[in-house]
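Only one protein chain is missing from this complex, and each of the others stays in its spot.
Right after this comes chain A.
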């Protein structure tokens, strides 16, 4: 215990190689199609960013530890064992050169889930001590303070007070037996308090009961981003314990991509049992309200606007149609980006990337992809459903001097909520 070593990293890589990874490596035909799907390759032109190449250390361990041919090669000195220097070199590719956006997994002609493998390779990097400082610090803060940005309960309470004063609505905290437990990402608490306000208004209109859990209000899971299942498990457990204690029916993941992946898809696997509650992204919940006729809006936003699909929502979660149904209610001039939906390009800052300071320059460089997509459309406004995408794109706009407002879909809906007289 107590420190990362190369041996621990090597052992972790060995541990991560399961049947899917073994079959993925043996089915790879080295076609390189994944390169063209990766914005780090398309925007830099550097072949080292080819997704499958980022997995070279993991592939080496698989070949030499688990295949007959690899064992022979190692025995006769035809292949070199994985070294610590190699891991150090790959740190840049596995963290700075990947946002876990999963676009590569979509195009692989043999169906290899590359992003699944990169996520697993990060386990080895963490155990070997090759995780980026920004993510290490975020993880430490997440475990010690409950939030990767170091936001503690008093900060949230202050925010709640503000919202209650502005809206005249009560924000329920720690209420038992309600339908929904709402999670927030720290960015929403600090940068976008509009989100909490929007939730309060929408829940009020829909007539649903909900609560925030003081013991687990934070949705962001740094353990998933850095690639440490043990830390991810601890963070997920906090949410699970709180949700079970409050006996809620559904936990709502906020407008945040990786938070959704963490709690919805990785969560039950991490704690090793099914949840006793449902997990939905806020957009899924809102679209259900719409179907039930419990979401009533008035007026349309006439700006020419488009929707940025957060990677984890469309590719991992299949939440593609919901935002479009919702936008149809309130936007009269909505246009689709090229590659929208499940093949949308990443903002360039997912998967913990936005916490890596030394990758800032690269992040700005790859943002050109999003810039090009938006310039083609000549839109006035951008809507999304991930606070992290929003921050990253705001930074991108600043770097390229593109003044364009970005809003979260939930808060945009809340602005168009019909008042009680209008809905009659």
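By definition in this document, a residue touches a chain if its C-beta (ideal position, glycine included) is under 8 Å from a C-beta of that chain, and two chains touch if they have at least 3 such contacts; residues count from 1.
Assume contacts and distances are computed from a predicted model.
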- [ ] Consult the UniProt record of the chain that does not appear here and report its protein name from "hydrogenase (acceptor)", "Gluconate 2-dehydrogenase subunit 3 family protein", "ABC transporter ATP-binding protein" or "DASS family sodium-coupled anion symporter".
- [x] "hydrogenase (acceptor)"
Task: Among A:231, A:248, A:262 or A:366, residue touching the chain not depicted - done: A:231
Task: Residue, one of A:131, A:270 or A:285, that touches the chain absent here - done: A:131
Task: chain A residues touching the omitted chain (full complex) - done: 1-5, 8, 11-12, 14-15, 17-18, 65-66, 68, 111, 126-127, 129, 131, 136, 139-140, 143-144, 226, 228-231
